[in-house]
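All protein chains of the complex are present and in place, except for one that has been dropped.
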Amino acid sequence: MLKREDNELVTRVGPDTPMGNALRRYWMPALLSEQLPHADSDPLRVPLLGEDLIAFRDSDGQIGLLQNNCPHRGASLFFGRNEEAGLRCVYHGWKFDVAGRCIDMPNEPAESDFKHKVSAVAYPCQELAGVVWTYMGPPETMGPIPDQEWMRLPLGSVWISKTLQECNYLQAIEGGVDTSHSSFLHRDFSPSGGPLGTSGYRTRSTAPRLEVLVTDYGYRYASVRHIKDEDKDYVRVYQFVMPFHQMRSFEGYEPGRATVQGHMWVPIDDENCWVFNWMYARDGQPIAADIFLHEEAMFGRGPADLLPGYKTKANRDNDYLIDRNLQRTRNYTGIQGVNTQDMAVQESMGAIYDRTKEHLGSADTAVIATRRLLMQAAKDVQEGKLPPGSRPGTVSQVRPAEMVLPHGTAWAEAMQPELVARW
Amino acid sequence: MLKREDNELVTRVGPDTPMGNALRRYWMPALLSEQLPHADSDPLRVPLLGEDLIAFRDSDGQIGLLQNNCPHRGASLFFGRNEEAGLRCVYHGWKFDVAGRCIDMPNEPAESDFKHKVSAVAYPCQELAGVVWTYMGPPETMGPIPDQEWMRLPLGSVWISKTLQECNYLQAIEGGVDTSHSSFLHRDFSPSGGPLGTSGYRTRSTAPRLEVLVTDYGYRYASVRHIKDEDKDYVRVYQFVMPFHQMRSFEGYEPGRATVQGHMWVPIDDENCWVFNWMYARDGQPIAADIFLHEEAMFGRGPADLLPGYKTKANRDNDYLIDRNLQRTRNYTGIQGVNTQDMAVQESMGAIYDRTKEHLGSADTAVIATRRLLMQAAKDVQEGKLPPGSRPGTVSQVRPAEMVLPHGTAWAEAMQPELVARW
Partner (left out) sequence: MLKREDNELVTRVGPDTPMGNALRRYWMPALLSEQLPHADSDPLRVPLLGEDLIAFRDSDGQIGLLQNNCPHRGASLFFGRNEEAGLRCVYHGWKFDVAGRCIDMPNEPAESDFKHKVSAVAYPCQELAGVVWTYMGPPETMGPIPDQEWMRLPLGSVWISKTLQECNYLQAIEGGVDTSHSSFLHRDFSPSGGPLGTSGYRTRSTAPRLEVLVTDYGYRYASVRHIKDEDKDYVRVYQFVMPFHQMRSFEGYEPGRATVQGHMWVPIDDENCWVFNWMYARDGQPIAADIFLHEEAMFGRGPADLLPGYKTKANRDNDYLIDRNLQRTRNYTGIQGVNTQDMAVQESMGAIYDRTKEHLGSADTAVIATRRLLMQAAKDVQEGKLPPGSRPGTVSQVRPAEMVLPHGTAWAEAMQPELVARW
């Protein structure tokens, strides 16, 4: 349970909010590289942290991320002409480069030209691992771009996608770091015992014991499920990386090739977020496109599952296409797609969930740890400090893992080799 | 005319509002029994008095009406699994019975299980006359379920339906207790002189004299129309039962079998209400389904007139399918369906009508009486008293009536036998 003021603190992300200021100390995914496919491709609207922004790729291939409203008289740069190394407002032809500098003011006579006095808000961008990253905070606190194992792999070895989620980012994070729900929300009654082997363990042992270890990047946590009839422990270790990254191990569809998968939940505004999804094989080798697409479909976020704008066809307006007969006979929710199931419950909490009304238990230990870190980040920035995980650290050397161990094994030692990044 | 503060008082129905508190002292219709057709049927969203609620019928056939958000982490119980005498949240499997008790908490290890400390808001429900009734107030002031003549008849003798209305409940009540509008809004120019015999009297005498008699349940009122050319009085007696019931006599389609009909206007929130409609023959005997459906269609609320969710196809978004040519030639409004005509004018007043701007006359006597009773109820509850009509009384013994009498007859005496319930 949070006090009302803490719930406000941790969920509000706009300019000049404490949490918004904290998030602006981290590099964050703004869009997929493929959304700006080539030099001078079409400008895009990219709302982030409550700000309306326009992304474009200039003639040299560089990414710009500018304020939506032209500094002159406010026309949207979305309609702009992207040409000759800059984005031109169509209203009066003012032109801006990726750094936001006004580099042409053609409707003013030479004697009154004041372009050197004008600039648009522009956030620095970098491309890495198929993602356009941006930094929206003060220049003096900007650090290097994040370095996680998946980001070091070539495209094709790592795959990435995104979907829109219509609720506050924190509900999405909380669902993502909450392992116990996978025993229920994602349960499958089909004869195969679910789509993936380890999901059987999650179904058979529904009340995991959680252990959280806070780190310099966020925390690592293990959920330990005692499988009584086999006298084993099924242990799943997640990594949570500030401010909104999650990494988990996942068997995947390809025989013998377990994967690492992750999400990044990026606030669009207080009531919406982008969900970025990535995956790679633990062996670091390429994954065929059809394997990737097969997994995406299972998660309910494949190309056939999406409307333009990355909204899923199954969404809150149609109750996620719930099929009550399916719910009675084949799966726990009657909703198809693992991430669609996540979205259904997370969005159903309301646009911004009122955490004064919740009742947390021991299964919510990671949820509590997440909030503490985020609120600490807000407090740190208010006090002029760098927030946790905003600078390079051990995150570059970790990966998540899952293992089945003899019951009572000291998992941290037994699993240690599996928790070290290899690429 | 109401003062602004009185208009606010009498129209706001949410938790912790004076009028909301008063309404919570009465049993009220929550939904139709047929909406939960069998044990373990699909859960439903039932918003009432500004609260989001989920209704379900458990394995034993009992009705539950629970808070929408699971007490654990707030996922909507709408998506819940209705099974084995309880509703299970699909997020983490927590299960609640119809009394709101948490009876299973399967994601917590035995040692940290705290289900006995958790309960969901649950309102007691009873089924009567095809309606699921609920009581949303404090347990200590709960009285017995209402007892009106129609509720004592078996289904088939009494018929019931409902529609959605997109305005504050009070506008709907005021239209329902306002007899003079029937001379205009529902006027029919077709050669038959209107669908029903007595409607001719209402058309020929448009300015009734109103007499209101306040009772222990609300009030009884008569509208007396002098039919000059016949030297008769056409007298119609309505019953208004607190807080939102209306009963009126109606000739109906079946020759020789006059009916009693009524509405209940139940606030969904400040800007929407459910209209429940019921009817039975004065002789108390069964009414054939096709007679009932014929009447429903005349009122514009038959099965063919409704969208899913009980919204009429003719609604404010399409100006109630008004046909201006029809308006010039066949009926007063150009809108089909008696209740659709009511809905059109009542919704057109705005979501919550500003009663500081109205100009009431003697024809609005019943409207004024209604507001006084409702405001009295709010005041009574604020003072710790039971509001009028919230306990059994003479309402069980009354019915409405209409008669044509020699002009000047003392109607109250002449009609008395017709105003006594027979079933």
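Per-chain residue numbering starts at 1, and chain names A and B are given in the order in which the chains are listed.
Note that a contact is a pair of C-beta atoms (placed from the backbone, for glycine too) under 8 Å apart; a residue touches a chain by one contact, two chains touch by 3 or more.
Not measured: the values here are computed from a predicted model.
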For this session: Quick one: say which of B:Lys115, B:Lys162 or B:His181 touches the chain that got left out.
Result: B:His181
Exercise. Who touches the missing chain here, B:Ala207, B:Ala288, B:Leu307 or B:Val420?
Worked result: B:Ala207
Exercise. In the whole complex, what residues of chain B lie against the chain that is missing from view?
Worked result: 174, 180-181, 183-185, 206-209, 319, 322, 324, 327, 332-335, 341, 344-346, 348-350, 353-355, 357-364, 367
Problem set entry | Where the unshown chain meets chain A, residue by residue | 42, 69, 71-76, 78-79, 81, 90-93, 105-110, 112, 114, 117-118
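Keep in mind that, in the parts below, only the chains that are shown with their structure count from here on.
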Exercise. When the C-alpha atoms of chain A and chain B are each averaged to a single point, how far apart are the two points in Å?
Worked result: 48
